[in-house]
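Reviewing the structure listed below.
Only one protein chain is missing; all other protein chains are in place.
Let's look at chain A:
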Amino acid sequence: MSLTFTRRGRVVPLAAAALSLSLAVSACGGDDSGDGGDGGGDGNLSVTFLPKNLGNPYFDASSTGGETAMDELGGEFKEVGPAEATPDSQVSFINTLTQQGVGAIAVSANDPEAICDALDEARDAGTYVVTFDSDTNPECRDVFVSQADAEGIATKQVELIAEQIGDEGQIAILSASANATNQNAWIELMEEDLAANHPNIELVEVAYGDDDDQTSFDKTAALLQTYPQLKGIVSPTTVGIAAAARYLSTSQYKGKVALTGLGTPDQMREYIKDGTVESFALWNPEELGYLTAYTSAALINGDITGEEGDTFEAGDLGDYEVGADGVVLLGDPTVFNADNIDDFNF
């Protein structure tokens, strides 16, 4: 925190000096096209997406959404990014964007702290910073566009499994690694939700597939043998649900044991089509990118400042409000089933 303050403290007089200088220049020459453009990004409707890495279908989808939004807004869209998901390579790209003076950077952070200094410099130069998918420390950015809150994710998965097994019987959870922060938070919320609202469902085991395809596959087999009465499996990880579906699709349990969780349409398409899986959920990365671009544009246009309670309109997605800590929430996860799965490619 104190870091931010000292930095700001040092920069404000500088920025003020630069501003008065550029005012003086424009008063004399009547020309405001000079280098003073660094002083404020307002009206510069250009947004650059900086995903964790390039060549990742998830971020390809979010960039597609961002591009659609910028087309609708008549602004400029650009995507840059490192080949590997490392924080140091993101810093180089942030520095480059700072030099280029883009209106806003939309970044999915590879590290909450490591890119902060670079983002601070970008903001000092008048660029707005929006994080999406993966946040930095809140003081390093203007707004975080969150794909979904933990509660929404947990409740949606419980709702799907309850629906598919008729709200009673044994279920198991196939998670990622035992210390995966996200998954553990969701599992805890799922347990609370089950205890409070679904008394007839019994959670018999939480197994860990370590986000490894083979381990998840083996753990699925073990679960089904250990609990012959098992009626459903929830796998809140894309690797786990795909491995479990692959096991179920060739086993005697196909169609008898329900499977749901978080997966991507491309991985799960064949298992939806062959009836192994009825439905599963995930936030829609394309909508996430779309909302991120609209949020960035709202900052550039001065419609919002990132304060709690600011509201703005995000095209087809409707109206949004900035919540506590400058977080904009995309909304409930999308549910994928046989009816809609062919509309998605990621």
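Here, a residue touches a chain if its C-beta (ideal position, glycine included) is under 8 Å from a C-beta of that chain, and two chains touch if they have at least 3 such contacts; residues count from 1.
We take it that contacts and distances are computed from a predicted model.
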Among "Autoinducer 2 import system permease protein LsrD", "Dihydroorotase", "Glutamyl-tRNA(Gln) amidotransferase subunit A" or "cysteine desulfurase", the UniProt name of the subunit that does not appear here: "Autoinducer 2 import system permease protein LsrD"
Absent-chain contact - pick from A:Cys116, A:Leu223 or A:Val257: A:Cys116
Residue, one of A:Pro82, A:Gly126, A:Gly209 or A:Gly306, that touches the chain absent here: A:Pro82
For chain A, residues in touch with the removed chain: 2-3, 6, 54-55, 78, 80-84, 86-89, 91-93, 95-96, 99-101, 111-117, 179
